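With one protein chain withheld, the remaining protein chains of the complex are depicted in position.
Letters A and B mark the chains in the order given here, with residues in each chain numbered from 1 onward.
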Amino acid sequence: MGELRLMKGNEALAEAVIRAGVDGYFGYPITPQSEVIEYLTAEKPEERTGMVVLQAESEIASINMLYGGGGTGKKVMTSSSSPGISLMQEGLSYIASAEIPIVLVNVVRGGPGLGDIQPAQSDYFQSTKGGGHGDYRLIVLGPSSVQEMSDFVPLAFDLAFKYRNPVMILSDGAIGQMMEKVELFEPIPRLTDKEIIERYPWATNGKPKGGERRILTSLDLDPAKMERHNWHLQKKYKEIEENEVRFEAINTEDADYVIVAYGSSARISQKAIQLLREKGIKTGLLRLITLWPFPYKQIEALVGQGIKGFLSVEMSAGQMVEDVRLAVNGKVKVEHFGRYGGMVHSPEEVMEALEQKIIGG
Amino acid sequence: MSEITIKDIIKSGKVVYQKTKLMTDTALSYCPGCGHGTAHRLIMEVIEELGLENDTIGIAPVGCSVLAYEFMDVDMQEAAHGRAPALATAIKRLWPKKTVFTYQGDGDLAAIGTAETIHACNRGEKIVIIFINNGIYGMTGGQMAPTTLIGMKTSTTPYGREVSKMGNPLKITELIAQLPGTYYVTRQAVHSPSAARKAKRAIKKAFQNQLDDKPGLSFVEVVSNCNSGWKMTPLYSNEWMVENMFPFYPIGDIKVGGELVK
Partner (left out) sequence: MTEEIIIAGFGGQGVLSMGKILAYSGIMQNREVSWMPSYGPEMRGGTANVTVIVSDERISSPILRSYDTAIILNQQSMDKFEQTVKTYGTLLYDPNGITKHPTRADINIYRVEGAKKAAEMGNTKIFNMIVLGAYLKMKPIVKIENVIKGLRKSLPERYHKLIPLNEDAIRMGMNSVEIVQEVK
């Protein structure tokens, strides 16, 4: 068993970054995730593992540092919160097109605009539908515990390098700021420069002797070639959709109703299904782990199993519910419930919403 | 009478000019008469002469030189507009023994990317920035640049740049020379053989500084022409540049060895 600690989500993430053998963290402070860069600078990772930590001049610079650093085959990452992630969208589009493996973390806060610093899940559209310009996707992981804030760091890097695609850990202010027991994984050593050069022949870390130069770009002025590049990307996204859907089904086997939720909403909903079951209302929870790819097929299967209604619970005005509706395809009732703008729903509110909107409505 | 072959014309010992080894065979996309090609060549010659072919990563900008990676035969990344110094920062930090340079135009470096430029300079990143200043946005069709001279006509200042509306041309090179993080700052030109020779020496010095791990960033501005954007013949554009650009953007070293010149 690994070392047990009581940590904030943001701290567990930062410790995991060091343990995951990450080569570089580039970030800009923003509440509620500044603990990440504070923890990293305090821990002297340059001494622990040789990792580079740099406070950039902006989120725009941070994401472009990832573009540069990731392009050389190193494991690089950043973290921010909603307004900062908006600033990164241009860079993310370039990174997705140039197929650079990077990891970024969004500890979502209330919006729109400057919003507030309380937990929210209102960046779902931006995260799962691309976010910047052009046809592209991020792989999006939604941790719902401090443990997953830690565990998803190495997972995110595995996926990023497997598919040469940016991966986002979509957290929220509640998971970032709460403390839980976390079992830390054993440190994974950083790759040596030699290993990186051998493993990633696409990486621009100096033209191989006697070989061809490598170019990382998102530009092709020939539209026919650009369309071919898009086909290639779409094929990759299809493969990710086939292979990487992750979720946890809790008490869905005998359920009449299912709540679909992720992150802290999934935790709150888990308590809600407990309260509902105490009342004799058989409710299950589909907790999403990957938000993209989205478990369309699994939800379709639940419809086939006889689920009478779905409640999508998220701290937004109703974003993920659109995907749930797509999956259910009009066959049974789908409603959204959530508090937003930094307000968090209680388990009782979720329970009442299911009773009123799905059963009673 | 036997046929004359190329071997009869070009013989060893008679070579006075040849293609730069680290330039690819791709035909340059620049307008005839443009200084970009010469600047590319000088950089590639320096990289070859310093033996850095396999240890260099270059960053291309957005602008006319967006396709610089098509011509430069080293590992290259193409940055988002203005962000080349951010890419270069991370690459150099993660691969301190490699040589990293950016190649940026005036809009890229001194308008949209001002923050990235100033902060990379201020942190003293041990990289080389090559800054091509032709006072206009060439790629998008001749709009005003931050470095456009007062009174100069562009497609967005059709009656000439007015200070009251658009402010003064930005001397970004003098600005970054003030920062303790810059080690070598110079302004050069490539419009004549002698200017190109001097520019090459400056570029070589900049790369040598990086190789020698000198404390700070080396910055080479190249004042260049844009005959298409300026709507001039190539020859006349160079004369106009000498008469109008050089008085405002004087050629020469601004900072050497971390000390301001003069």
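The rule is simple: a contact is a pair of C-beta atoms (placed from the backbone, for glycine too) under 8 Å apart; a residue touches a chain by one contact, two chains touch by 3 or more.
Computed from a predicted model, the values in this text were never measured in an experiment.
The chain not shown here is in contact, across the full complex, with A. Remark: the omitted chain is touched by one listed residue; of A:N10, A:S62, A:S97 or A:Q177 this is A:Q177.
Which of A:A16, A:V344 or A:I358 touches the hidden chain is settled by the complete complex: it is A:V344.
The residue touching the chain not shown here, chosen from A:T49, A:S82, A:T217 or A:S264, is A:S264.
Although one chain is hidden here, its contacts on chain A can still be listed: residues 4-6, 118-119, 173-174, 177-181, 264, 267-272, 274, 342-344, 346-349.
Assume only the chains that are shown with their structure count from here on.
Averaged C-alpha coordinates give centres for chain A and chain B that are 40 Å from one another. Chain A makes touch with chain B in their complex at residues 23-24, 26, 52, 54, 56-58, 60-62, 64-69, 71-72, 74, 76, 90-91, 94, 98, 193, 204-209, 213-219. Only residues 53-57, 59-60, 66-67, 69, 73-80, 83, 86-91, 93-95, 98, 115-116, 119 of chain B touch chain A when the two sit together in their complex.
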